[in-house]
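For this view, one protein chain was removed and the others were kept in their places.
A and B are the chain letters, set down in written order, and residue numbers restart from 1 in every chain.
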Amino acid sequence: MANLQAIVAEKFPEAEIVNGETLELNVPDAKWHSLATMLKDEFGFDNLTALIGMDWGDLLGVVYYLTNTSTWEMVRVKVTTADRVKPMLHSITDLYAVAGIYEREVYDFYGIIFINHPDMRRLFLRNDWVGFPFRKDYDANPEVNPVRLDHEKVDDVTVSYVETAPGKIEKRKVEIFSPEQFVVNIGPQHPATHGVLRLRTAVDGETITKIDLYLGYIHRGIEKLCEGLTYPQTLHFTDRLDYLSAMINRHALCLCVEKAMNIEVPRRAQVIRVMMDELMRISSHLLAIGTFCMDLGATTMLFYPLRERETILDILERTTGARMTFNYNCIGGVIADLDPNFQTDVKKLLEIMPKAIKEYNKVFTGNVIAHNRMDGVGVLSDPDAKDYNCTGPTGRASGWACDIRKRHPYGIYSELQFEEVVRHEGDSMARFKARISEMEQSCRILAQLVDQIPEGDICAKVPKIIKLPEGHWFQQVEACRGAFGVYIESAGGNQPLRVKFNSPGFCLAGAVDHLTRGEKIADLITIGGSLDYVVPDIDR
Amino acid sequence: MEVTTKSMPYGDWKDNEYIEGMVNELKANGVNVVVGSLDKLINWGRSNSIWPLTFATSCCGIEFISLGAARYDMARFGWEVARSSPRQADFMMVAGTIVHRMAPVVRRLYDQLAEPKYVIATGGCAISGGPFRHSYHVVKGVGEIIPVDVYCPGCPPRPEAMIYAIMQLSRKIKVERFFGGVNRQEKQQDFLKNHPLDKMTD
Partner (left out) sequence: MQDLSFITRWIDNFLSGTLHFPEWLTVTTECVLIGLVLLLLYSVLALFYILFERKVCAYFQCRLGPNRVGPWGILQSVADMFKILIKELISLNHVDKFLFGLAPFLVIIASMLSFSVLPWGNGLQVVDFNIGIFFLLAVSSIGVLGILLAGWSSNNKFTLIGALRSGAQMVSYELSIGLSVLTMVCFAGTMSVSGIVAQQEHTWFIFSGHIPAIIAFLIYIVAGTAETNRGPFDLPEAESELTAGYHTEYSGIHFGFFYLAEYLNLFIIGGVAALLFFGGWMPLHIPGWDGFNACMDYIPSVLWFLMKAIAVTFVMIWFKWTFPRLRIDQLLAFEWKYLLPINLFNLVLMVLVITFGLHF
């Protein structure tokens, strides 16, 4: 890191270097692309972990978090512009593939145009939307943007702002689909998209030639809502983001606020949190493999995992009182103490899980049709996984050891014995098997903790009004679908200036086009099912 | 006339006044015996065969899957024939938040359903916008864009609540009349007149 600082200071004298939790570089836009190239090529920062649009009132800008995937060091880069009428920054899509979808999100919310980005369209909002909702001066009057019942015009042409010479920017039209292409609209209401995702798919016979992704059919503006609420009030949104890893998401936000406030969470609460996270992970993977099999046409295989999932939901329900949106973690610990039968229930679960997993393998995994459908379909290579920031079981099935529980351990994970499931095939079968192995590992974690829950407080003492000092914090956890990050920027006070949920599903959705090129229509379903994105998590 | 389903005694329902009001309205003008028994037969068929459209936007959709699974098994009531094509479905369970971009799609799906069609607004989000009511991009209740027959509160509602909601719908269907009278189609037409599509694009 010191080496990096020295070289940056030497090569980019304009850059402002701040030493914080992570090394922070503030560079002017003109130098950003060359800095990014250097960071990627010379320092191995090959993964764009997060790209966060910001509005500081006077300045608009973007915050980047880059990760070196061999040392797991992070660097934060801040690029700003003072132009609020037509803000323009340079794109890094050519360096990091995932930036393509991230930058479109920032354009949609903040109106920041990215130079050299091949496709500058709105991503979440209708293309006739007025204004940029995440700007602080956005006019939220419902008359400006009423509920429209007409269908938005779908265009096959997009714009791109290309820098032809330094400082000279040209607006170009880019064709998405040519008129000769046979474009099938899959979604938003479609049984296999796991929610309301819309994929406009160009097909040649049964072969997919291109996919254009439309998001926002469940975009609820959660991040914007958070800016108007106090920190404890923002907590409940996390349960409704990726509702299948509700506990884990909420854990992330709590960790982030706790980090900002320097709260020490009691040991009992930490153990409970980890146990809940792992229960959540098992239940999520159960549903994931179930729906995946259903997408492949094996409907019966949906019902067997759901049977075990009900057992887990029972355990969670006895403690939290809810089946899906638990509202259990809180800042400083957890809200309620465990149910007295919790330990016996978990032990019972640990008894049935190995048998259940064996049964799934018997019913489905060994089936020859299942192998034919999944082997070698949608292969994601290791560099591509880093490039598209595909974390979680998807990334690990491609050979990228990206388990946040191992890389940046939080809570009590550093004390626990478990293996990081890494496979190398990178195809749909590997992703499926990675999920099954992860359930086994989660059971292992639960088995270690179930008799080791210490007595004590379940929640630390926290002030009645939670105020965060000025600053910014980024916290990642390993959610069921990958690394879930929470970014909080505070200007002091009890409300955040910006909350960003950096969801794993978003990046997975961004990789769909790459994975499906040249595959069959049926493979699109296989790939979608094996990535297992949850649409409210993508759209937020 | 006590309107109930096989699975639940009349006294256990929470809103019998409402259904009695409908029954009285139905009886007000008297009815021909033949048409009356025909109505009964038709309503028996309709109320016992409600096929859902597979439509879910968020959390409530997962509970809907649970509803189909072994523990809650909606197949017992004959609701498990979830059709993916709206032309073949009978009711639409609006499960989850409806946002601005989704609104025209929901409306189109509703228009594509074949008569008789029903809507159950499931969960806080579909009823009123729920926790996201103050967002710039959320429709404040699906009732703003399509006529709703049954509201099923919860966030998300438990599968039991969903069963109750669909049984309520089934009860509502039982007090319909094929020709005129208490005909929900008129109310539906009024609603659609008051909520026109802005402009047809295609």
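The rule is short, and it goes like this: contacts are C-beta pairs under 8 Å (C-beta built on N, C-alpha and C of every residue); 3 or more make two chains touch, one makes a residue touch a chain.
None of the values given here were measured: they were computed from a predicted structure.
Residue B:S85 is the one among B:S37, B:S85 or B:Q189 that touches the chain missing from this view.
Residue A:T300 is the one among A:S34, A:T71, A:S178 or A:T300 that touches the chain missing from this view. Touching residues on chain B toward the chain that is not drawn are 5-7, 41-42, 44-46, 48-49, 69-70, 73, 75-78, 80-81, 83-85, 87-88, 90, 112, 114-116, 178.
Interface residues of chain A with the unshown chain, by the touch rule above, are 182, 184-185, 190-192, 203, 206, 293-304, 307, 363-364, 367, 369-370, 372-373, 520-525.
Heads up, the rule we're going with is that only the chains that are shown with their structure count from here on.
Separating the centre of chain A from that of chain B, both taken as means of CA atoms, is a distance of 34 Å. Residues of chain B touching chain A in their complex: 54-59, 61-63, 65-66, 69-71, 84, 86, 96-97, 99-105, 107-109, 131-132, 134-139, 144-145, 155-156, 158, 195-202.
Residues of chain A touching chain B in their complex: 124-126, 133, 138, 140, 145, 147-153, 188-191, 195-196, 216-222, 224-225, 228, 236-237, 240, 243-244, 287, 291, 302-303, 306-307, 309-310, 323-325, 535-536.
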